[in-house]
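Report on one structure; see the data block that follows.
A single protein chain has been omitted; all remaining protein chains appear in their positions.
Letters A, B, C, D and E name the chains as they come in the text, with residue numbers starting at 1 for each one.
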Amino acid sequence: MISSFLCPDAFLSPLAIDAAVMRALDEDLGRAGDVTSIATIPEGTEGRAWIIARQTGVIAGLPFIEAAFRKLAPEIEITGQVRDGAKVEAKTALMMIAGDARAMLSAERVALNFVGHLSGIASATAAFVQRIAHTKARICCTRKTTPGLRALQKYAVRCGGGFNHRFGLDDAVLIKDNHIAAAGSITKAVKAARMGTAHMVKIEVEVDTLKQLEEALKIGVDTILLDNMPPETLRKAVAMSDGRAVLEASGNIAIGTVRAVAETGVDYISSGAITHSAINLDLGLDF
Amino acid sequence: MISSFLCPDAFLSPLAIDAAVMRALDEDLGRAGDVTSIATIPEGTEGRAWIIARQTGVIAGLPFIEAAFRKLAPEIEITGQVRDGAKVEAKTALMMIAGDARAMLSAERVALNFVGHLSGIASATAAFVQRIAHTKARICCTRKTTPGLRALQKYAVRCGGGFNHRFGLDDAVLIKDNHIAAAGSITKAVKAARMGTAHMVKIEVEVDTLKQLEEALKIGVDTILLDNMPPETLRKAVAMSDGRAVLEASGNIAIGTVRAVAETGVDYISSGAITHSAINLDLGLDF
Amino acid sequence: MISSFLCPDAFLSPLAIDAAVMRALDEDLGRAGDVTSIATIPEGTEGRAWIIARQTGVIAGLPFIEAAFRKLAPEIEITGQVRDGAKVEAKTALMMIAGDARAMLSAERVALNFVGHLSGIASATAAFVQRIAHTKARICCTRKTTPGLRALQKYAVRCGGGFNHRFGLDDAVLIKDNHIAAAGSITKAVKAARMGTAHMVKIEVEVDTLKQLEEALKIGVDTILLDNMPPETLRKAVAMSDGRAVLEASGNIAIGTVRAVAETGVDYISSGAITHSAINLDLGLDF
Amino acid sequence: MISSFLCPDAFLSPLAIDAAVMRALDEDLGRAGDVTSIATIPEGTEGRAWIIARQTGVIAGLPFIEAAFRKLAPEIEITGQVRDGAKVEAKTALMMIAGDARAMLSAERVALNFVGHLSGIASATAAFVQRIAHTKARICCTRKTTPGLRALQKYAVRCGGGFNHRFGLDDAVLIKDNHIAAAGSITKAVKAARMGTAHMVKIEVEVDTLKQLEEALKIGVDTILLDNMPPETLRKAVAMSDGRAVLEASGNIAIGTVRAVAETGVDYISSGAITHSAINLDLGLDF
Amino acid sequence: MISSFLCPDAFLSPLAIDAAVMRALDEDLGRAGDVTSIATIPEGTEGRAWIIARQTGVIAGLPFIEAAFRKLAPEIEITGQVRDGAKVEAKTALMMIAGDARAMLSAERVALNFVGHLSGIASATAAFVQRIAHTKARICCTRKTTPGLRALQKYAVRCGGGFNHRFGLDDAVLIKDNHIAAAGSITKAVKAARMGTAHMVKIEVEVDTLKQLEEALKIGVDTILLDNMPPETLRKAVAMSDGRAVLEASGNIAIGTVRAVAETGVDYISSGAITHSAINLDLGLDF
Partner (left out) sequence: MISSFLCPDAFLSPLAIDAAVMRALDEDLGRAGDVTSIATIPEGTEGRAWIIARQTGVIAGLPFIEAAFRKLAPEIEITGQVRDGAKVEAKTALMMIAGDARAMLSAERVALNFVGHLSGIASATAAFVQRIAHTKARICCTRKTTPGLRALQKYAVRCGGGFNHRFGLDDAVLIKDNHIAAAGSITKAVKAARMGTAHMVKIEVEVDTLKQLEEALKIGVDTILLDNMPPETLRKAVAMSDGRAVLEASGNIAIGTVRAVAETGVDYISSGAITHSAINLDLGLDF
């Protein structure tokens, strides 16, 4: 089922939400379920609560909250104006939830764990995006994601205004140093990739030097990843390429250095840290 | 299968390693697999590589590396002296891996994603532990974990010298404010919990004030969670309790404040940040 | 979804009900489904039936009946006053079910298999509980359960008035003879367990002799399992312990001997037979 | 993988063993695994133990023991002369297991739960079989099985010398009273079943009276289930049928009454109790 | 849930529909979902479309269409007079679907892949059935099915007017040449099968020659598979058998030869091609 809390611009299979929520609930409820709530809360107690952002940030993960509560209490009432991708101030109420109190407390931590984690990623992404808004460069993510959560994290990057690089090893070609070494040269590796793939698969090559860049531009590829180059080298690369390939800068680019990189004229800046090392956004459920 | 790279003191179901690695490989290989390596690396090419820590830190996750490579190439050679829980310096080689180059490149990112994430948690935990080594207090984790990775993250906490709080809602009772409100009082909630649970389940109560602490100590529980109390209040709580209950301090305790909290005499200090917001440890696979 | 037929005092993850019912329906419907009903019952035939207890006993498993019928016919009408944990006389109607006759016959056996099995456990437990109602002792279960059904069987024990021991190897420490032998002594084993676990995990030691009991009491543990001791020894153990530990008697305690054991003053009596060898309660579906 | 401990005459998908053992280990190891053994047993400790039958009985389930230990320790040594289907005396050693002590203790309970449960069924079946060995009647099971364990329990029935009735609703037609009522008559129901099914599906009709038997014999079916008839009626049914159909007697036939039923000349006697209410066979693992 | 679009005479577990649709949607939506529709279709756009048969044929698979659309949009409106098993002309509208346009486009291909594939099988079956309608012979399928789709394909065969042979290796005995060779003779193999199986399992023997047929008739079996015999030999086989066994002709029988085979008097004609090599029926979704 497609949630109305989803970010309108971001991609995520609706089946992925359901599967992730089931796994997380199962992990938290364990074999016996919420023993505290069953023992201490009279059956039939009703409650009303608000998901509150305790920090300023960009929200991602509200459909997971909806799914977590509905899985335990299908009739629960959930309302809210905010949807994923919204930038909110601290103390904003994101959703109102009303219904069976036991079910609400049983699902609370799972719900918050999703939205805290994904909003952290969206907020980290948005910080990068904002820093380079005056340039044409776009922020994108990598395959350096938390195991089992890649599609969710890439969705959160989109909520934060970033873009998605490959979702896996299978949806595009990215030729790195070891591939080049094994194939013999950039030229040979690109030719082999072209032989093996068809018209719907992009080919990218990672280069460390301007000499390698020259070879890649000559053989012709869709995208070139400029690995760990300082801004001055990146600027030369942009000049050399002159629009013949999309250029992506990569390599430990941080919030403090991203502006300088973007101003070199590259098209994309990729960051692993926005997915693998984002700080949770602080949210709570207030009854 | 029980891995020899597991931390000797930490808990993790061996089935959990296998399941997590399968899910992560499936997520990365997708439908078509590693199209780049198949297209560019001649079949049968052999390689040799080392997992290198690029930062100083505490290692967690080596059994996941082993499992990821073996899943694609059962005959691959894996050796290493370091095991989970070890503190290593930057540039330490953790493991040597030799075998089919395609399989090695196909599993590389999955392997590194696990060990980078879990070592980040172990290292964050170790930083807290070290800061309070002169006290009797122990660091422990919470249920604020990344969805689907709780058992792995709790294992990493142990690798870093921390301890584990509840694994889920089902393995201990933790009575919080909403439970107390619904039950009528701390006393009523604890009595209800005792009626409902047996001799192998611990009961903890969360208190915000010394008055609540007094009520909890009177009715008698195993553990009391002192929520968001400043050091001076914690010190009074320790005096009031006088050993009648295990005392756990909680509430946004950071690396800068943990020493002061520990020196109040509490038994445990719990932190959500060590699991949900740890920064990945930087590791690489060098061929 | 949380069923209104659940026993108010018993613990069971709502996800466990759904998973167990899906597995059982899949096992019974196989690849082709209910070939007899499709071939012989005209489509659209409506039916009305009652779940009848054919024996006196304590009921457990009604939410599984509800789930089994709803899985095949979501619109089916299900009503009933009785809920799990109720003691009923023979010939009591537990539930009325009305709707599509094919779906009702297809789900009948699965539904009855659950409630017959779990009510058998609840009834066996209740028989033990009743026999010792004049003492303070509580009946509890063990890990000697039918593979794949542990959480369900432990729920049924609660429905019958019993209590739950460990749900698995992971939620409490139970030090047995082989652990003691490997560690060197009870004292060493308990110290090791304390080093390795935190404040939310109970520690129990199994002892065979009063000498071992003495050692366990000295080092201090939460619970002591008195294995296979005759009533006179149990009585001495209770006197020795004098409230320093919870005492659990175990070892082939049967309905005929449980009263004598309970009267020794132990706190818990654990029985594997109530889960692994209970006789099904006879129930039927009458159209 | 096909185990050498399997009963030579019994049917069980090899995949079913693996799936059941994985589920049971997962259920017992939980999220953290065997915390007691990890904390108290020094790593690398080796052990040697024997699976001992503590009662006389017929064994079923040894392949599950093998699978459970190997799943945690693939290199473990397992030897044994006995295989499923063997009748053993009390104190017989069934298997010798040697290897990593932690793995052995972690898998012990799962292993014993399987073999205790299935040997209980095999032994209960064998008791029925022995009682009627002087007749031509065969004992068979029903669909009254423990949810999720049908294929395993039917395998155990075969180990005990019994035979298998339907495995599910899909592999044969069994027309019962509600089907007859809905179809209009036995004749109409059988004709409908013949129209709907092909040459590889048997058709059985359940009858309560000799008049119904007459109708069933006239229309012609493979098997007739004689429900709840006393021996004298069964004898008349056998005479009436005169070999025109296989006759199966059913309806709460117990160990005390089975001989009288078998001596009436029926071909099969079906019992739900041998699967749903068998008493575990007592076995242990002695180090 | 049991679909009203199911063929009234055909067998299929309702759980199989749900599982197959989930797998197919997951396969098509992948990690990111339908990126084209999300990017290009304004949220909230409503659509209305018709499933149209573009060829004359027999329909099978409409419940899969229903399930696919409902999985992504539970509130979608689906109506239609046609149900599985219907013979339709080209340009017939089978179903009208109205609702969220994004969800409709996301589920379209999965829905059409099911109904095109299964209608192809139903139509191929119907062509065989029609060719032999003047005889008593029935068309049946084999175990030569597309991996993972057996139950669905056998359902489609029923929709086309054919019958089902074994669903797997476990629901009937079929003794082939290798079994006979290993057992020593047809007689020995049949006796062994009778010893090992009970009254609800049919026994069939495959024979290549009339001499083998004679042996099979003598020992007595339910069904005899006449493998690769020309019509004249089949006619002799029918005469020899004289009703003592059900006779099934098999071996690359094609639409051009089936009439001659049926006219020999055999009871069943089995064909692998109707399941493994049917041509998709052409259907479309017209907005």
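Just so we're on the same page, contacts are C-beta pairs under 8 Å (C-beta built on N, C-alpha and C of every residue); 3 or more make two chains touch, one makes a residue touch a chain.
Just so you know, these numbers come straight off a predicted model, no measurement behind them.
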Chains shown that the absent chain touches, full complex: A, B, C, D, E
Listed residues E:3, E:197 or E:233, member touching the removed chain: E:197
Touching residue (missing chain; options B:103, B:124, B:200 or B:247): B:103
Touching residues (missing chain, whole complex) on chain E: 20, 23-24, 27-42, 45, 47, 64, 101, 105-106, 109-110, 112-114, 116-117, 120, 143-151, 167-176, 178-183, 189, 192-193, 195-197, 201, 272-273, 276-280, 287
Residues of chain A (touch criterion as defined above) contacting the omitted chain: 9, 11, 13, 138, 140, 163-167, 170-172, 195-202, 204, 222-223, 246, 248, 267-268
On chain B, residues whose C-beta touches the chain left out of the figure: 22, 25-26, 29-33, 35, 38-39, 43, 71-74, 100, 102-103
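Everything that follows uses one rule, which is that only the chains that are shown with their structure count from here on.
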Those chains which touch chain C and also touch chain B: A, D, E
Chain located farthest away, centre of chain E as origin (C-alpha): B
Chain at maximum distance from chain A, centres defined as averaged CA atoms: D
Gap in Å, rounded to a whole number, between the CA centres of chain E and chain A: 44
Inter-centroid spacing, chain E versus chain B (mean Cα positions, whole Å): 51
Of all residues in chain B, the ones touching two or more other chains: 9, 11, 13, 27, 30-31, 150-151, 164, 167-168, 170-172, 195-197, 201
